[in-house]
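What follows is a single structure, written as structure tokens, with notes after it.
Yeah, one chain of the complex is gone here, protein chain that is, but the others are all in their spots.
Showing subunit A:
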Amino acid sequence: MNTKLKKKSSMSISDIITQVILVIIAIMFLSPFYFLLVNSVKSLGDIMVNAADWPNQFNWSNYARAWEMTRFPEAFTNSIIITVISNLLIALLSAMAAYRLVRSNTMFNRFVFMMFVSAMVIPFQSIMIPLLKVVSWLGVNNSMVGLILAYMGLGIPLSIFLFHGFVKSIPMEIEEAATVDGANSYSVFTRIVLPMLKPMMVTVIILNCLWIWNDYLLPSLILQSPHLRTIPLATFAFFGQYSKQWDLALPALVLGILPIIIFFLSLQRYIVEGVAAGSVKG
């Protein structure tokens, strides 16, 4: 046991060299964040003189101004509401549909599933123009409802595809036993199937969270009112106005990426596993 542990932890010379090279690459990978962070607390004059130096004084007021001018709390709240509600609805509706499509293998359902899968190759840009017309027909243009509705339709195909593969791997005996015991289809689904779907649920939610939280194009088309802006929209508007005023633009960017970085670092194991699971199934 002891020798085995020792053997595992000691690295050969070539491994050490590999590690050194990888660490150097990692530092290069992180260097944009260094530039971003150190300059976000400098005065504009100092940024112009030398963008690589460590700040000689920390102007935290840059952040206070960016926080107010981007109306960060509002944008953050909007992003949270849109991401959370869209995610819950997509995950629930996709799980339900995938369950039925697997368990009731009729010709109609096979056709429906095929349609969901084929729709995954349609690029968003090739349907966005008429989609806006549909959204305004429904009277939900310039509202969170309209945006969430669009996210549901757009997010459902991939999510159904992922759940579909997972449901197929669940043996039917458990559900059959429950049915014999007198449970109806709906309680079989909510009490037995849904809890078993949990691993794939995590994957689906993580993939959709990253997509919806970071999305710019769709909200920019649907939401026009400034007070509905999500973080990417608020950042875009702000950056357009103050793009040469780096002492305001940089702290705004730091604020913009902070929530998702914190989300990632605190859940990174699930996120990395979710990404791997989500794509290997494809």
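The rule we apply is simple: contacts are C-beta pairs under 8 Å (C-beta built on N, C-alpha and C of every residue); 3 or more make two chains touch, one makes a residue touch a chain; residues count from 1.
In the analysis below, contacts and distances are computed from a predicted model.
Peer 1: Report the protein name recorded by UniProt for the chain absent from the figure; options are "RNA polymerase sigma-70 factor, ECF subfamily", "ABC transporter permease", "NADH-quinone oxidoreductase subunit K" or "Protein-methionine-sulfoxide reductase heme-binding subunit MsrQ".
Peer 2: Matching the unshown chain against "RNA polymerase sigma-70 factor, ECF subfamily", "ABC transporter permease", "NADH-quinone oxidoreductase subunit K" or "Protein-methionine-sulfoxide reductase heme-binding subunit MsrQ" yields "ABC transporter permease".
Peer 1: Can you say which of A:69, A:131 or A:183 touches the chain missing from this structure?
Peer 2: Only one of A:69, A:131 or A:183 touches the chain omitted from view, namely A:131.
Peer 1: With the missing chain put back, one of A:41, A:97, A:223 or A:248 would touch it. Which one?
Peer 2: Only one of A:41, A:97, A:223 or A:248 touches the chain omitted from view, namely A:97.
Peer 1: Tell me which of A:183, A:196 or A:275 is the one touching the absent chain.
Peer 2: If we include the chain that is not displayed, A:275 is the one touching it.
Peer 1: Touching the left-out chain: which of A:41, A:82 or A:150?
Peer 2: Spelled out, the listed residue whose C-beta touches the missing chain is A:150.
Peer 1: So which bits of subunit A touch the chain we can't see?
Peer 2: With respect to the unshown chain, the touching residues of subunit A are 8-9, 11-12, 15, 18-19, 21-23, 25-26, 29-30, 32-33, 35-36, 39, 47-48, 50-52, 93-94, 96-97, 99-101, 104, 109, 112, 115-116, 119, 121-131, 133-134, 138, 149-150, 152-154, 156-157, 160, 185-186, 189, 210, 213-217, 221, 232, 235-236, 239, 243, 246, 249-250, 253, 256-257, 260-261, 263-265, 268, 271-272, 275-276, 279-280, 282.
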